[in-house]
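The complex appears here without one of its protein chains, the remainder shown in place.
Chain nomenclature is as follows: A and B, assigned in order of appearance, with residue numbering initiated at 1 for each chain independently.
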Amino acid sequence: MEHRRIETPKIGVFICHCGINIGGVIKVPEVVQYAKKLPNVVYAEENLYTCSSEGLSKIKEGIQEHHLDRVIVASCTPRTHESLFRATCTEVGLNKYLFEMANIRDQCSWVHMKDPEAATEKAKDLVRMAVAKASLLHPQEETEIDVIPSALVVGGGIAGITTALCLANQGFSVYIVEKEAKMGGMLRYLHKLYPTMRNASEVLNQLVNEAKASKNIEILTSSVVKEVKGFIGNFEVAIQKGDEKTVNFEVGTIIVATGATDFEPVGMYGYKKFDNVITQLQLEQLLKKGRLQNLKRVVMIQCVGSRQEGRSYCSRICCMTALKNSKLIRESYPDANIHIFYRDLQTYGQEYEKYYREVQEKGVKFIKYLPEKPPEVSLGENGKLNVNVYHSLINKQIEISADLVVLSTPLIQHEDAKELSQKLKVPLGPSGFFLEAHVKLRPVDFATDGVFVCGSAHWPADVGESISQAYGAASRASIPMSLKRLHTEALNALVDEEICSGCGLCELTCPFAAIRIEETKKGRKAKVIAASCKGCGACGAGCPQMAISMQHFTDEQLLAQIAALAEVKS
Amino acid sequence: MISQEGFEPDVLGFLCNWCSYAGADLAGVSRFQYPPNVRIIRVMCSARVDPTIVLEAFIRGLDGVMVLGCHLGDCHYMTGNYYTEKRMKTTKNVLKSTGLSPDRLLIDWVSAAEGEHFAALVKDFTERIRKLGSLGNETHLELHQLKKRLVAAKEALAQEKLRWLVGREMELVDSANVFEEKVSQKEFDQLMLQIIEKEFSKRRILQSMQGEALSIREIAQRVGASPREVLRNVVSLEHEGLVLFVGVEGNSPKYRRAGG
Partner (left out) sequence: MKESGSVLVIGGGVAGIQAALDLADRGFRVYLVEETPSIGGRMAQLDKTFPTLDCSICILAPKMIECYRHPNITLLTYSEVEKVRGSAGNFTVEITRKPRFVDEAKCTGCGTCSQKCPIIVPNEFDMLLGDRKAIYMPLPQAVPRVTTIDKDSCLYFTRSVCKICQKLCQAEAVDFDQKPEKINLNVSAIIVATGFSLLNPSVINEYGYGRYKNVITSLELERLANASGPTGGHVTRPSDGKIPDKVAFIQCVGSRGLGRGVSYCSSACCMYATKEAILIKEHKPKSEVFIFYLDLRASGKGFQEFINRAKENWGVLYIRGRPGEIIEDPTTKDLIIFCEHTVRGEVRRLEVDMVVLCPAFIPRESNNKLSEKLRVKLDEYGFFKAEDASLVPVDSNIPGIFTCGCCQGPKDIPESVAQASGAAARAVEVITLTARREG
């Protein structure tokens, strides 16, 4: 589609002095004279500062007076100035993709200050290369796609409900798909929330009721995602509701808020072998139902099944959960003797560290154990549990008897996450949690456009953190939906279907799921999803058939730049 | 090697927009001086650089090519530079089969904060190429002969099989989960070298044949390879339909290029 060529391009070259930054080293007038003689160049001039308002007017005048259809500015770096010059071209009706830059400051005058001759020659080369590329530039239309202003939220826990409400309040329609019969996720099993000690069920009920009352939210319980087709703006979703029926709808964005589940420590520390060895989550249930009686001695063991071979990560929330539950126990049973065996306490920030001190003050005892010498749980003759541990501070093995041993186990990914990740074309990371687009700067985005993540599906998170991320995901998802029409820079991969063999290597190479193999009348062919393609070119440079080119960085253009550079030599 | 008096190398650099081009800009802002021999072409990602484009630069007579990207793990497009690394490794090996030093192709990483590093790289690389001398000086070949070899190398890098294998390297070597078998890096590299040699040799054979019908021995003489190897490759080319068997003359079977 891109190979129409305008008869003879009319190129204008504007060469900047940048005060003395370029002009002090490079003989700018000489470069201007040189540029005038290059093929297709019909106009060339020098400016004191091309980026000043005066310089920009000169470009506009040049385009109009000399009917320029390509503009080159030889000045500084396109990284900071390309958009300014492009905008200037656009103002007088020149497509912004017909603009090209030659960097004769940052990569020439500034780095060859002591060799003005060589710098001037290099500047000429750089201008000649830019002219060669500009001669082959094409005007580009940016792809526009419609975005359906509705979202699918997968998971009806605290993160999912929060993100849904936030979007609904902004006027978008939202579907929440929850696989359980009831909404609420992990919060349904929790008793109190740290550090506020609010009742989890109160918090949850309020949010669920708000979601149910919202006219913009449709809730589908006992439902799972069956199939997802399409891409940002236009996902076609099929939901399996119970055993009965499939529900189909279209959404513009998808948010993964599927949470996590707790690890069951079978075979560890006497779990399932001795009656009174339970997990922290089971303890929550007992506390919630008020089923604990006569507690005298409690031992909690942290990092059960985490921070060890096979599951190396720290699950983040277990230390605070243990602190919270020991505080609750001490409040109900002031005499209860509680020991927490820990490795490193994760009470980060202001509130949690304060909470830790309060729990210490309430008389809960903390013993640090070494991973190489973990505690051992055994059943004593009196029917009580004994916990043996090496106490590193006093360099002694100690034994503590317990009525109840509570194991803090990590949050782990759901078993069905793999399936969901494949359906949505988003990856899972090494610990099994969903992998975001960029660890630092895109924490709630997926690399696949239009799909987002929040809460414990991404990484174990407490309620406050899940909610922060849920709002974050809502913000990110709201952007394309509010725009209604999405347009992307015309830097896409272009597939020549005549040559494409449908081998699928491009699909494998692309981290953005922006190129996919589809059945066509001509057989299996690669299709570029313009809205998702980032224009990196990785697919093209690896295509076995050499069937893929890149807009604005075509093979033809790159080869012309090389030829122009080599021209003088050969 | 004797250095060439007065030789000024022409160096081309492909720099990715996000890190290495920014690093080069920073070298400028910081006024780090470096030799004026390098000319830069900006690409969005180092993974845009097709191996055949690198060869084209040498065919055009440039003396050295630098491909610079973000540090591994820092790629703006997440995985692009890993592909660059694999592709350029292969390109270096192909370059080697033409008789040129693979050192004429530099693949390295420059972050946006590494202006000084960029300047040092250009300096070292220019010096390295200066020592190697011009393409002709290094290979002791006439330019047109060298050019033919480079064209064969470029054609080899355009071969489907080679490109396909380069594209799967990471998967084949790194993750045993996808495929039942896991290939060790050593095994893979060996396999790759064999394929490169074969593909290069095949392109050289095709070049040598032009319009005439030739015996294996004649071809072997022209390309400077053993008749045994040539026979193997001619048979393979025959399978691909690129070479035709035209009959036996004396005791020698004769072949010519298909389609012309």
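Simple rule for what comes next: contacts are C-beta pairs under 8 Å (C-beta built on N, C-alpha and C of every residue); 3 or more make two chains touch, one makes a residue touch a chain.
All values derive from a computational prediction rather than experimental measurement.
Annotation: of A:T8, A:Q33, A:Q64 or A:S83, A:S83 touches the absent chain (contact as defined above).
Checked against the full complex, the candidates A:T88, A:S478, A:T509 or A:S532 give a single residue touching the omitted chain, namely A:S478. Screening A:G171, A:G242, A:G363 or A:G523 against the full complex identifies A:G171 as the residue touching the chain left out. Of the listed residues A:R188, A:K288, A:R307 or A:K527, the one in contact with the hidden chain in the full complex is A:R307.
Interface note: of B:V94, B:A112 or B:V230, the residue touching the hidden chain in the full complex is B:A112. Taking the complete complex into account, residues 18-19, 22, 26, 29-30, 70-71, 73-74, 76, 111-117 of chain B touch the chain not shown. The chain not shown here touches chain A at positions 17-21, 48-49, 51-53, 79-80, 83, 166, 169-171, 193-196, 198, 203, 307, 312-316, 344-354, 357, 368, 370, 392-395, 429-431, 433, 438-444, 454, 458-460, 462-465, 467-476, 478-479, 482-485.
Going forward, only the chains that are shown with their structure count from here on.
Here chain B touches chain A in the complex through residues 10, 12, 17, 21-22, 24-25, 27-29, 31-34, 36, 39-45, 47-53, 56-57, 60-62, 76-80, 83, 87, 119, 158, 160-161, 163-164, 166-168, 171, going by the rule given at the top. Of all residues in chain A, those touching chain B in their complex are 77-79, 103, 105-108, 110-115, 118-119, 121-122, 125-126, 129, 437-438, 447, 491, 503, 505, 508-509, 511-512, 534-538, 540-546, 550, 553, 555, 558-559, 561-563, 565-566, 569-570.
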